[in-house]
Structure formats: structure tokens, C-alpha cells
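Every protein chain of the complex appears in place save one, which is left out.
What follows is subunit A.
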């Protein structure tokens, strides 16, 4: 599977800065999200009853009170589930759709009420009076660590004799800090619509990043073969990981009610219910000790990363895996032991969120570098350069995969140069010496982010391409569109293969009926995997078409070229559509599936070593902040980003991904604070209390460069690189800038004005 001939300039093919496929329809309001679809006749609306306590023994729920509410058609609890009351994405541990026996977190679903109107369903759910005898609740990582409550065995990545290296190091330093979770806050909340058909079929519309898992879990809950459930998703109003596993149980609940009532059922969570009942980014607690030399080279590091997993495993295993594999980030430490823990708490089960543990993992070395800078009196950015992987230092990660040290240094150097770092450092120092209340701070960050799913089997994708006799093309693949521009990118791949304009390609909704057994659109792999799969499918058809043309013209098939909507060989030429018709006339198939699996990756889960990533994406960022020492208020006043996208498939889409991810990361690290009360109730349940960035949080000077002349070395689709997640981590530079401004030894995250003011006052 080698790439096509070198890229040709193309209006709509590879490298063209095309818009998101639905951009104009978004702006006119014509783009239909799931809740905008016309109601099927007889539609019922569903609402969830949620646990009002964090942990307790649940008496069997009396659903009569819900059924008595006017308009309520039915109410279902765990005993009504015809299949299994199990929504575990891994399928290896029990995770229930409806609590039974014990409630494990505030906001846990207890029952589903369906009614002729949504208000009646909500009223029915509110009428329920669950009887729960409270039990002691674990509400923090610390409490879970003390109780030794873990969701799975520790994941440890180690290299060398860490203890001996620590003992031998000239200096020992240590630290502890924490970062918070993050609510996805997709603007479109979780929603599913289940429409029953013949013979137990269910057409399941779901706002999901993972249609196949929706299919599997709905089938498991309903108790039917996978082939009875068809899952479809045209677009999501944002996903960010929040619709990877959490969409599945929402859809399964709708499917359950559709099966039991025989009528279409829509379940749309209110914002509050969504924030109460669905998982978030994992908060982490970090404890580390390191051995350094007099220059600040880090020789040994022993760190524990304890994640708050919530009440069940969900995807925590994968999140911890990515955290521990990214804990050294772009740096080399010769002797190291990283221990990742998934702590069990009586909170909502935390889940995938853009970066998937990577952002949390990468915070570790920043804290270590600041500790080393304090201990040696050197600038943290000098230590950054001293400790980069590669060059004079080792290039291998502790799990044995090599980083590209020259790319790390290149993105870092380009970011510093573009940001005029030295000059602005002097300006900031002068400002700080003169202003009575404000302080400027500067912070940098460099990134190496591994691309591939941690679970090897997930690194596969399928596509289905049809060419019709008028030369129009229909494209389907396993990837989902959540706004990230995947559909247009894959359409560009297919346009490139056929040498046609992208307008000839009909983009279609993701469906388990068209491409089965897919992986989630996650881990930044959407265009890598589906791009190749679509390329395979399109290339298969193109090969057959070339054969037909070659026979017609009596030339070699290899001489047949596809470009600019035409097919040519020497002096021969015809329209692409004409050749399509010729193929049909000659009874040549114009339909093909494509399949791709990522090559060259492997992982030994016992040794915790291998090549888990197809390649790494690199980036660097520098931020300047302004901090008010009177109040702790702060603002990012400038950011300079350099991101490695390989040879970008679509620079407009990639720019949008990078900027959006950076601001989302900035929100995680600064203003977005999830706040639970002492009873374990989440009290920040909507945008009035949970503050995602607004437009003024965007840095007023926001410079971005895609790394130039850096095609991926791995055989990625057209030598592009993934872009969904890595730039979120670039926002870490904001944390570092705030640390610079405050001079604090410890600054926990999110760095709200309150935490910054406390840090300014010495913690």
C-alpha cells in the first residue's frame, strides 16, 4: 500500500483548504441535528430518574408513582431489561445501565420513564421516590488511595534502577500537585432516537462517536443479535470524547424503551442531567520524586499518577495507559518508574476526553522541570532544552519507542523564534518591576504525542465507495463527524484518488449497516484510519476503471491517469463519468469496500513495552499571561503555537482544530472547575456555574504555524498527521506562564483566580 504519485495542485483534493462539509448549512440552520429530525408517528419521549445520593443501598424502586403521572406510558427499571443490564464498553466488568442493589454515584441512572410528551416524562421521573440507605462515600482521590480502592491493577512503566539512580543523584527534589476534571460541554447534549421496525429491528439514531459500540450495547441490553440494530449518525453537535462510551448507554436506554413499548422513543438529556450522569475528564493527583545533577539534568524519576476514575472502569484503563506513556512527554529520563492508578470513587465514571489521559500525563514533567529550576536556580526553559529526548540524551521512551529528537528541537526553536521570546522576557521583567499590582508571566511547552489507539484491535477501519454511472460518487466510512472536519478530509482523499472535484462526492451519514465493526472516532485517528480505508476502496474501483480504459485504448493500465475530472492515457481521453458508464456497460463493478489496519504497532502489556504508536505528533507553544496580584484574575495576552501536522490534508480544518483545542485546553487549565459538595453532588451543572472559555479567553494575539516541510515519516495517508488532540496539550504553556508570574512552587489546576491569588500569597 504505497501512496499515489506526488501531490498535484488541486482545487479540492489533498492539501486544499476546504470548509467543513456542512458549514453553510450550519449557518442557515438547515443542518439537521438529531433533535431536529421530523418526529416519527407515535413518538414517545423518555427521561431518566437519577440517584439523589452518592452511595447507598437501593431498595427495589417502586415505579408506580411515575406511571401515575398524566401522559406517562411506561416506566422501566433494571428488572425490565430483557437482555443484560450491562453497558460496559470493555464488556469485561459489570457496569449497569440502571442501578440495582447499590447506587454508586450521585446522578446515577435508576430508571427510565416514557411518556407522550417530554415534560410528562420528566414529571414522571421526578415523581419517583427512591429509597436509598446511605453508605460512606469515597469522594476524592486521596480517600480512594487511603481505602486502597482501585478499579484495576496499577499500570507501571519503568526503565533502569530507579531507586539506585535516585539515591546516586547529586540532588533530590519532590513534588505533589493535582489537576481537575473537565466537562465536555458539547453544545448538543446526549440524545438518541430509537425506531422499532419489523422482526425486532431497531433503527437507532444516535449522537455518537462510536456507532458500533452503540450497536453492541443496545443489542446487549435489548437482548438481540447485532444485526437487528442499525445505528446511524450524520453529525454531532460536538463530541470531544464525551460521546465515545457515554452515547452508548443513552442510546441503549432509548432502544430498550422502543423495544418494550413498540413505539419510537427519543431520549434527550437536559443539560443538567447530562452533566450529572455522564463522565468527564479524569482529575489526577501527582506525587513524584526526582534525582537531578547540578545543571538540572533529570537523572531519575519516580512518580505516581492517581486518576479519579469514578465508580466504574469505563475507559479508565486506556486513559491511564496514555497518561503513563505520555508522562515523560518529550523528555528523556534515564531511570524512571511511572505508576498509574485508576482510583475508584463514588462519582460519575470518568471517561474519554480529547487527549485521553495524555494531557494529564504531560503535566508531570512540567512540574518536575519547575522543581529542578527552583533547585538549581536556572531558567525552566534552559532545563527544558537540557532534558529533551534525543540529541545527547536518549531518544527512546521508557517503553522502548524512539522519539524524533530533532523534531522536538525544531518545533521548540521555531516557536521561540516566532514569539521573540528573549525580547519579551526582558519586557516582562521591566513591566513587573514597575507595575504596582499586575504581573506578566511567560511560559513554554513542547509536546510529543503518540498516535494510535492503545488497544491494538481498534487500529482498523473500513470504508464503502460507490461510483454511479453518471460519475457521481458516494462515500461512506466508519468515522463520525462531530465538527472536526473528518468528512471533508476523507472526501478530499477520494477526490484525489479519482482525480475529480470534491463536489462529485456525496458525503453520507455513518451507519453500521454500510461499514460494520468500526472503531470509535477518537484518539485523533479519524482521518489516519478512515482516510486509508477510503483510499483503498477508491483505489480498487479506480484500478478496475483503469483496466477498462486500458482495454478500450489498448494501453497499459498503469498509463491511465485520473485528473481534473478526466481519464487520460497518451492521446486518449474521456470524461470520468463516461468511463463510469463504460464500466457498467462492460459489467465491471463500481463499488468497493476498503479496509485498513495500522502497520508496525505492537504492545506487550506484561512487560509494558513495545511500539504502541504509529508515529508521534510534535508541537510547541509559548504563552504570555497578565495576572492581577490583588484578585488573582488573569488573562492570556498572547500565544504562539507551532504544530506538526505532517503534510496537512486540509490546512483550514487543521487550523480550526488547533485553535479550538488550545482554547479548550486553556479552559481545562484555568476557568473550568467542577465543584462537588460534601455530599458528593456536582453543583456546577450548567454553563451558568461551569465556565467554559468565552471569546475573551482567546488570546488577543494568537499566532499559529503549521510546521512546514515536515511530511510524516510513517506511511500515513498522504503523509499527513493527526491533529484532533495534540494541540489541546499545547495550552499547558498557560499553566507555566501562570507559574512564572506567581513564582509559586505549587499551582493546582484549574488555575482559577482563587488558586492564583492563593499561589501569589504563598499557597
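The rule is short, and it goes like this: contacts are C-beta pairs under 8 Å (C-beta built on N, C-alpha and C of every residue); 3 or more make two chains touch, one makes a residue touch a chain; residues count from 1.
Everything below uses one rule, namely that contacts and distances are computed from a predicted model.
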item	value
Undepicted complex member, UniProt protein name, chosen from "Serine/threonine-protein phosphatase", "ABC transporter permease", "FAD binding domain-containing protein" or "Ferrous iron transport protein A"	"FAD binding domain-containing protein"
Touch criterion as defined above, residue of A:401, A:484, A:527 or A:582 at the omitted chain	A:484
Touching the absent chain when the full complex is considered, from A:76, A:240, A:399 or A:562	A:240
Residue in contact with the excluded chain [from A:68, A:94, A:168 or A:187]	A:187
Residue of A:217, A:277, A:608 or A:626 touching the missing chain in the full complex	A:626
Contact footprint on subunit A, counting only the chain that is left out	19-20, 22-33, 35-36, 38-39, 119, 122-123, 184-189, 235-240, 270-272, 435-438, 482-485, 626-628, 630-635, 652-653, 655-656, 659-664, 671, 673, 675, 683-684, 686-689, 691-698, 702, 752-754, 757-758, 761
